[in-house]
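The other protein chains are all here in position, but one chain of the complex has been omitted.
Showing subunit A:
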Amino acid sequence: MTATLTAPTAAPVRAGAPADALAGIGTMVRLVVRRNRVRLGVWVVVLVGMLAYVASYYQEIFPTQASLDDFAALSDTPGIRALTGLSPAADTLGGAVWTKSWMTIALSLAIGVAFLVVRNGRADEEAGRTELLRSRMLGVHAYGVASWLVNGALCVVVGLGVAFVSASGGLDPDGAGVAGSLVLGASVTGVGLVGLGIGAVAGQVTTTSRGANALASGVIVGCYVLRMIGDLGDGTLTWASPIGWGQEMQPFGANRVWPLALLVLLAAGLLGVAAALEARRDLGAGLVPERAGRPGAPERYTAPLGLGLRLQRGPVIGWSVTVVLCGLLFGSIIEAMNELIADAEAGPAQDFLRGSGVDALLAMLASMIGLVTAVFATQSAVSLRADEASGIIEPQLAGALSRRRWAWQRLAIPIVGSAALLALGGTILGAVHGSLTDDASAVGTLAGAALAYWPAVMVLVGVAVALFGWLPRLAIPLTWGFMAAMWFATMLGEVFGLPQWLLDGLPFSAVPYVPAEPMAWTPLLLLTLVAAGLAWSGVERFARRDVQPG
């Protein structure tokens, strides 16, 4: 054989954006719709349905202008301002419905769309499905843009549905046309689109879908907290948050349209950033290149607890920072609100607050620390099933490690970690608030108020473990579904006519509302027993059943 030298015929490697970046987008749009049609449908039905339900319920319980005036007066509490924002037109039917449901709908849509974008972006890339797609006639951006289009359409459809329900339900004030309804729908769509942009960027930055989901929801929750502080203060920080922009469109009040432009511009900017990042990076890579690591593991990784702590290091640090920030921010705003807090008499409209004044606000902030901790604990508890599903548990259990020891050591992280997070958040909240009001006892009181949520958080962990043991294949969605259902029931339970005993029995409602209410030990003991029973039954079942990957 003779070797001949020939001039290179292959094209040189070129920099710049690949050509035909959108080739194949039609097929991809169909794929995204096909894969997510159930989820897309559920989001539309749930979000639009929620508004429809609240609207018809409020129409029933506020039949006169006098009753609406009462609602507006009684709703003007720091708690309502903090949690949902208060409509400047709270004395209209539309404003009342907005106050009750807008924040839930807009926030759910933003987070839901961000998760959907990650699911069809980073998650597929991580699983290697995108690689197969990209090997066909498919532009770099085709899959991503297809998913953005579908999810953008979801935001628009939800907004249109909201506007339609509002207009046909007569939420607009008499004689004002349907402008309020249109602005309402547009504000929901706008916030949803920003969620889409955040999800798209998050999916470019991290290499794992878990990381992308955490980043996206963290940013969205950060926006929520910003506007919360703004709404409690002079309103400046409200304008620093895209969720605040949506609020400030003030449907049924000022009916502003121009903040929608801000929302759309921000969303477009975020998508532009995401596209630029996607064009530059390799498939499967994130922004930070992988570095070399240690050639061996320390002895402590042999125990499931040590390894679990190492693997959950990111979330544990992230949640600790979140809780510390919550404590600092919450603690510092209360004092500034002193004038706002008049000791108004309690009324039926103070659904969220269960009282009034500083103590009720403190109790509500403690419960928010409880909620944040609950998300951490659930995430950590659900990782047991995630490790079984990925198959990573099998080589470990093939070692001299009993399933019970594995499970309980892993559960030590949510069990002990939750107590630590609650104590940390409550202590900081109390320390900041106490130092501003010269009240040394605030630290103990608020640490106790936050720690009172530990048994309730443990019930969520117990539910996660029981589902892991008994229904492994459904455990993860059911656990999150249970958490979401609990949250919806707490926020909207009475609207949906759920019986009072059920609402009072929900883990978070059963917790004494310290410091607005005195500490009560019986419910805490009961919750702890329920949690222990659930967790024990789940672990025992796991020890006796097949290991089921997949």
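To be clear about the criterion, a contact is a pair of C-beta atoms (placed from the backbone, for glycine too) under 8 Å apart; a residue touches a chain by one contact, two chains touch by 3 or more; residues count from 1.
Definition applied: contacts and distances are computed from a predicted model.
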| item | value |
| --- | --- |
| Choices "succinate dehydrogenase", "Tetronasin ABC transporter ATP-binding protein", "Transport permease protein" or "Protein SCO1/2" - which one is the UniProt name of the chain not shown | "Tetronasin ABC transporter ATP-binding protein" |
| Options A:G293, A:G497 or A:P518, residue touching the unrepresented chain | A:G293 |
| Of A:S402, A:S441 or A:Q500, the residue in touch with the unshown chain | A:S402 |
| In subunit A, positions touching the absent partner | 207-208, 290-297, 299, 301-302, 307, 310-311, 390-392, 394-402, 544-547 |
